[in-house]
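A protein chain is absent from this complex, but the other protein chains hold their places.
Going by the order they are written in, the chains are A and B; count residues from 1 in each one.
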Amino acid sequence: MILKIIAIILGVLIIGLAVYALHAKKLTVAILGAGAVSLLASVMYLLLAAPDVAMTEAAIGSGLSTIIFFYVLNKIRKQNG
Amino acid sequence: MVKNLHILLVLIGLGAIFYALTSDFESSDALSPVAERYATQGPDEVGAANLVTAVVVTYRGLDTLGEVTILFLSAAIVAFFLKVTNGNGGKRNFRPVSEILQTAAKVLTPAIFLLGIYVFINGHLTPGGGFQGGAIVASGLVLMLLARPDMKISHTVIHVVESISGFAFVFIGILGIFYAGGFLDNSLISLGTFGTLLSAGAIPIIYIFVGLKVGAELSNIVGHLQESQNEA
């Protein structure tokens, strides 16, 4: 029962963060929103009895993907002016 | 306005297709027959305690080979696009790194590398494996690059590690054709006692090579992105 309540809270947070990330004006907020969605999805994988997938999603989706986005954003800003 | 209407129609159509597919979805009480066969005969055939590792390396080994190839291709194309064109002549003026980051990186980086290597050596006993360990090793390298931005990464070492790991992975697979059941069969080496470090045949060796290859490729992508930061 308590697992279902946690899952509902996670689901609502994931959808809310996804809509907020796509509606933001600044690019930094959008990229951090995608990283946060990935982190919450990793917790949901743990609730669905998949610890391998949770570890992979946390390391790759929430760590390396966000870093690569920020490197490219920095280079684009330097090229702009 | 017409474009918005088209997009709305596409999304509603996709939602209707999803609904039609999942409206008679009933939650399963027991495993599907294929998964039941893997669960009952997997630990004795393969010898690994982690069933997901047994599926990824042995039962579905060809998918892992294809995925390693795709990762190699994307790392090579990113390196090709971000080639530094004016050599090392550009003057690099980085902002000075804060002292907290420098001190913390000195303490944390050996621990992160050790955790990554532990995760992919013990892939067949606990949750983990080559992909997770490789991603953790690449994250340790990112921390080193953030603390000292002018550190030079030796691309030769990364290329040598990546090539040898990929070649060894395919070589062990081909040895499986001659000495065991087929391509990437892991009864090449004896299966050992269940649950110890040296069990499960060739799975630890295959996963070590996969972990080194994935870690080297992700470090290559990050290293090229870091080096191309200072050109105009």
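By our rule, contacts are C-beta pairs under 8 Å (C-beta built on N, C-alpha and C of every residue); 3 or more make two chains touch, one makes a residue touch a chain.
Here is the rule we use: contacts and distances are computed from a predicted model.
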{"item": "Which of \"ATP synthase gamma chain\", \"Multiple resistance and pH homeostasis protein C\", \"Tol-Pal system protein TolB\" or \"ABC transporter ATP-binding protein\" matches, in UniProt, the chain that is not displayed", "value": "\"Multiple resistance and pH homeostasis protein C\""}
{"item": "Displayed partners of the chain not shown (whole complex)", "value": "A, B"}
{"item": "Full-complex contact with the absent chain, from B:V10, B:A104 or B:V160", "value": "B:V10"}
{"item": "Where the unshown chain meets chain B, residue by residue", "value": "4, 7, 10-11, 14-15, 18, 22, 25, 27-32, 34-36, 38-40, 43-44, 49-52, 54-56, 60, 63-64, 67, 70-71, 73-75, 77-78, 81-82, 126-127, 129, 131, 214, 221"}
{"item": "Absent-chain interface as seen on chain A, which is shown", "value": "1, 3-4, 7-8, 10-11, 14-15, 18-19, 21-22, 27, 30-31, 33-34, 37-38, 41, 44-45, 47-53, 56-57, 60-61, 64-65, 68-69, 72-73, 75-76, 79-80"}
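To be clear about the criterion, only the chains that are shown with their structure count from here on.
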{"item": "Rounded Å distance, chain A centre to chain B centre (Cα mean)", "value": "19"}
{"item": "Chain B - residues contacting chain A, complex", "value": "50, 52-53, 119, 127-129, 131-132, 135-136, 138-139, 142, 218, 221-222, 225-226, 228-229, 232"}
{"item": "Partner chain B, residues of chain A touching it in the complex", "value": "51-52, 55-56, 59-60, 63-64, 67-68, 71-72, 74-75, 78-79"}
